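With one protein chain removed, the remaining protein chains of the complex are shown where they sit.
Up next, subunit A:
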Amino acid sequence: MLIRLSGGDVVDPVNGKTSQRDVWIRDEVLVDAPKGEAADQTHDVSGCIVMAGAIDIHSHIGGGNVNTARLLLPEHHAAHMPRPANTPLSNAGWSTFQTGCLYAQMGFTTVVEPAMAPYTALHTHLELADIPIIDRATLAILGNDDFTLSLLRDGKSSAMIDDYVAWVVGSTRALGVKVINAGAAAAFKDNVRSFSLDDVVPEYGVSSRKIVKSLQSSVTRLGIPHPLHVHANNLGIAGSADTAAATIAATEGVPLHLAHLQFYGYGTGGKRKFSSEAARLAEAVNANPDVTIDVGQVMFGQTVTISSDVMRQFSAIGNASPKKTIIFDGDGNGGGGIVPYRYKQDYYGSLQWAIGLELFLLIADPWRVFFTTDHPNGAPFTAYPELFELLMSSASRDAKSAELNAAALELTTLASVRREYTLEEIAIMTRAAPAKLLGLKDRGHLGAGAIADIAVYRKGRDIAKMFREAALVFKNGDLVVKNGKVSQYRWGKTLRLNPPPDKAIIKRMKAYHEERYGLSLDWFTFPDSAIQRDEPFAEVPCNS
């Protein structure tokens, strides 16, 4: 099948300047304009913007903790059912089915669930496989398990740590590695209540910094394309900017991705001892090319926070709204906390909102700042269209700022920053850069040979509307969305790495699980056939 999209403004900064040109799809991939061949199907997309399908690098869309949040909050789902009224937050994308549909309708075609506990990998992959239309991927959590901590305590060789990391990534079908408040979940089990970069996990005598540095090196040595994905210590605390700055300073020439930096953008200034340090952090990011960050923007309204940072979630119980929570001390890297929360337009909410925007606007390089709300922690992903508008229009920011707490905004630089994201910068931040960051060479751009993941938006004054309802979306060449509505269902793939496992480490894992859990290793691993879909996974190569 040969498809032609004719007359659109193609925004594809990887392959050149924005221009009006045709885009051609043959079956599942993009091709150069074929000579002397007529299209089987032509879509007139004049008056539209054509971009590659968007890629979300950090959105909690499935797995144990997300499902536990559904269990805790069935009313949250009921309140977020699709309504006829045009309320942008009216739909939280709460089931796997809705998640796929709502993402596709906005032109997103690949989404990464960033926090898979290795022991619940099968559960995570069952959920991801039930998300229709889009491709998915997930990062395996490491850094709080007894095995890693024991290797570090006992001074084992980096080769052995590499073998273990490779085994976890391969056996859990992950696309990368995430570390969450390194060591804190283990320390919390020993009744430690706060944990910083240079604090030490009891029982092991290993610092958080050491865990992060070891995993960062392993990920790099193993050729895992995505740098270590770091959820730093002290999330959400006044003064956490110091921790984030120290983490940024600790890269030492090795790539590192810092997740949801907004939640660390807090200083201790002002009457309430809660102020913006976004400008300082943006400067630190600008000055350190090893670092990429995503923002974790806060938008206002009801949401639920879902995090494997169990120590932090435990400390947030008092702020739960409604008043019910789940705190889970999982196996090793598992566990976490579910705390429902409502972002109000008060001092704190206004400040968080502004800090996120400051980071977006003050970090100069769109290749190194990523578009996230840490769904659903800062806001549900359904708030993305409004966020695009805030980034692209300083007038929209001014209008929203006028509704918010003035004392909070005065402690930020937001009003003075007049930058407006261009469509090209949006295309880099949400397409080209995520593909590069994750090592997905087959997407994120519209060059010949890329898979035909395409989002077509009707140009209009209302930026949010434009991004909320894509005119057309193609996934692997299938037309899946027309006029903002899903027109065809299909099942995507879960993208994974497959580093070859070392024989000695498998033997060790067998012995470890039999001794420590009294169970054979096959209780903790699974074959692809357990997913019960045709080819549920697609392999992404490691760097050689």
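Rule of thumb we're sticking to: a residue touches a chain if its C-beta (ideal position, glycine included) is under 8 Å from a C-beta of that chain, and two chains touch if they have at least 3 such contacts; residues count from 1.
Rule of thumb we're sticking to: contacts and distances are computed from a predicted model.
Hidden from the displayed complex is a chain whose UniProt protein name, among "Electron transfer flavoprotein small subunit", "Tungsten formylmethanofuran dehydrogenase", "Amino acid ABC transporter ATP-binding protein" or "Sulfide:quinone oxidoreductase", is "Tungsten formylmethanofuran dehydrogenase".
Checked against the full complex, the candidates A:L126, A:A241, A:L261 or A:L423 give a single residue touching the omitted chain, namely A:L126. Checked against the full complex, the one of A:S59, A:T96 or A:T138 touching the unshown chain is A:T96. On the side of subunit A, the interface with the absent chain consists of residues 62, 64, 66-68, 70-74, 77-78, 81-82, 94-98, 119-120, 122-123, 126-127, 130, 132, 146, 188-191, 203, 314, 324-331, 334-335, 338, 489, 516-519, 522-527, 529-530, 532, using the contact rule stated above.
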